[in-house]
Structure formats: structure tokens, C-alpha cells
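Of the protein chains in this complex, all but one are displayed in their positions.
Let's turn to subunit A:
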Amino acid sequence: MAKAITMPQLGESVTEGTISKWLVQPGDKVKKYDPIADVTSDKVNAEIPSSYTGTITELIAKEDETIEVGELICYIDVGDTEENYSSDSQHKAPTQEKEVSEQAKHEPSMKNRYSPAVVRLAQEHDIDLKSVQGTGRSGRITRKDVENIIQQNKEIPKKVEDERTESVAPSPPQHVNTQHSHNISVGTNDEKIPVRGVRKATAANMVKSKQEIPHAWTMVEADVTDLVNYRNSIKEDFKKKEGFSITILAFVIKAAAEALKEFPDVNAVWGGDHIIRKNSVHISIAVAADDGLYVPVIRDADEKSIKGIAKAVSELAKKGRNGQLTIEDMQGGTFTVNNTGSFGSVQSVPIINHPQAAIMSLESIIKKPVVMEGDMIAIRSMVYLCLSLDHRMLDGLTVGRFLARIKEKLEDVQHFKGHIY
């Protein structure tokens, strides 16, 4: 009995996934829950488990193809094993479906089986083979197909010049709302980089946030001289004892988590026609990796000590660099803290992490001459805290108070001294 396996729901707000690698081939026997494919979805890599025990008969989705949730990815012949029967007896696979899959087995698709000549020509002429319609047996792309495209492409630029219009070489249609700029021409010295995976997800989210959310922006300056001195005094001992560093970011997250408890309006998400005030404080932090930006979450940050937060930051950053972040790690954030100072920024206007209400960035700590009480000038370690807010949910007053509270906490080092452990 042939069963269809579809793209599973891989997490909240995930609508599609890209099969990055098939782990099975037609004819492979798999057990229920065995991984059958690697999939890249919104920001993470995950494995698709088999829904049944049986033999894979046909792979429908191609590697690097983006499939919507619920769409067919492969067929599996489950035989008549009881395990599958009992769990899924309500929808019986039509016999026709089996015939189709068996027919397909005799003629496996050759669409992605490239000859050396095809690969070489595609590389030399920068042709995306995914966009080429093969005329060979079982859809194979032949050398002639590629040569014809090269010939066509030679003719296209001439036409473009004649008509004085801008156009790119034929590219596959991509149904993403992040692509409004189709009419940008690719010059001969330019490199065309396909947008997929994390970059595509980031692009989609940023456009959504920026288009949907009315952003407002505010900034405060905090004197963190005492905090810096305190952290420097415990830094080495802490590292020796715990094996990871205690960073200023950990103190700032702690201060933000406490302030969020005091200002629950900021710890909220937009629900369309209502605002959802979140009880738990889950802080999203930005982690840079080679392939893009990930935003994992420190859960219940308000309940953690500074050490606990520092540890979470260190672990999430490590996972991000190694590409090990899971969907679980990324979900449920209620407020975002971004350490833009880590790459030298002194001011930034962050884009809100949809559907949260606000995002705060911690800028570089800079030593400045500051006028102190009694009109003395002193050299102090100063830092800007920048915050973007969703003006549908929040107003300047609430946010101003929220930021002032964080500033107050950061400037009063006594406040932290009992909370390291």
C-alpha cells in the first residue's frame, strides 16, 4: 500500500521548507520516525521523520526545492504492516496512486543527473541548471539544451540594449514576497547569488516587520563605569571557575528581563486585533553565523542569575556558529536584545523581531569626558541603549520609563552584586 509523505509543520509561522538533502533513496526500507530528509526551514535545519514503516518508492521533491507545508514530498510503500494500518486506517491510499508510483519507478527522473559537459558549460556560463527544461530522456538536461541557452543568452543582451530596458536572464519564478526588485540587471562582472535558506527567511521576516510595524525609535545613554570596573574585577576568576566569560551583555539582559517584569506592556506580542501580554520573559538574542543571522531565545531570563544568562548566551552562540540551533531554540521570544556594540556600532535603529513589541540594541561602551555632579569633568565609560518599538502597542512614555529603569539598574552596580550566582 503506497502512502504519501508530506512536508510537516516544522514550527510556528513556518510555511515552507527546503529539502537540503535526501537521506533515503527509492528502495530504502525505513522505520517509522527514521529521518528521511534534511530540511532547511525558517532559520533552522531539521530532519523530517518518516510517518510510516515501509519502503520508499519515489522521491517527489528535489533537493534544494522549496516545498510548502502539507505538500507531497515522497511516496512510501507500507505493505500491510499492522503498525501502519491501525494508526492510519481512516484514509486508504487509492490503488491508482500505487500504479502511478510504480510506473515512475521504471523511469526514474533524470532531471538532476548531469553529464560532465552540462556541468562544465553551466559553470562556465553561469547557468542555473534548476531553471533549465531538459529535453533528454526522463527530463535529462542535455549538452544541447545548455548550448541553446548559451546561444539565447548571447542574443538577449543585444535586445536589451536595443529596447533600452533592464532585464535579467531567465530565472526560476520564486513565490516569495521579498522579491520586489526583479528588474535589476546582472552585469558581466557581477556575481548572482541565489537567496535561499536563512538569507531568504531573514529577508522575508525583515520585509514583513518593516512593512507591517510602525516603528518608533528612542535612545538613552547610561554610565556603566562602575559596572565595567566590577565586571573587570571578577572577569578572570569567573572564567577560571566557570569555563565561560561573563559579559556586559549578560548584565544588560538581566536588567532588561527585570525591567520587562515591571513593564509588562513591553513584554507583549501583536495579535492582529488584540495585544497578547506575555507572562514569561523569553529574551531573543542575535547570533551571527557564517550563513546568516540567527535569533535564538534565552528562556525565562527573569528567573536566571547573571551567570545563568551568561551561560545561555555562550551556549546559544556556540550552537549558532556550529549550525546546531533547533527550531525549539528559536521559538517563543518576547523581547530582543541585540549586541550591536560587539562589532563597534555606536548607534543603530534595529528592526523589530516580528511579532514582538520592541527590540533593544546595546552599543559600544566608549570612554568620554562627562560633566559630573558639582560641575566636575570626569572620564566615564558611556553606552547608548537604542530601542525600536511597535507604536501600535507602545507609546513613548512607557518605553521612556522602561529604558530609564534599565539605565538605572546598569548604573547601580550594587544592584547586581548579589545576583551573579
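Everything that follows uses one rule, which is that contacts are C-beta pairs under 8 Å (C-beta built on N, C-alpha and C of every residue); 3 or more make two chains touch, one makes a residue touch a chain; residues count from 1.
Following the convention adopted for this analysis, contacts and distances are computed from a predicted model.
Among the names given as "Branched-chain alpha-keto acid dehydrogenase E1 component", "NAD(P)H-quinone oxidoreductase subunit 4L", "Phenylacetate-CoA oxygenase, PaaI subunit" or "Sulfate transport system permease protein CysW", UniProt records the absent chain under the name "Branched-chain alpha-keto acid dehydrogenase E1 component".
Considering the full assembly, A:R120 is the residue among A:K31, A:R120 or A:K154 that touches the omitted chain. Of the listed residues A:T142, A:T225, A:T247 or A:S348, the one in contact with the hidden chain in the full complex is A:T142.
Residue-level contact of subunit A with the missing chain is found at 115-120, 136-137, 140, 142-144.
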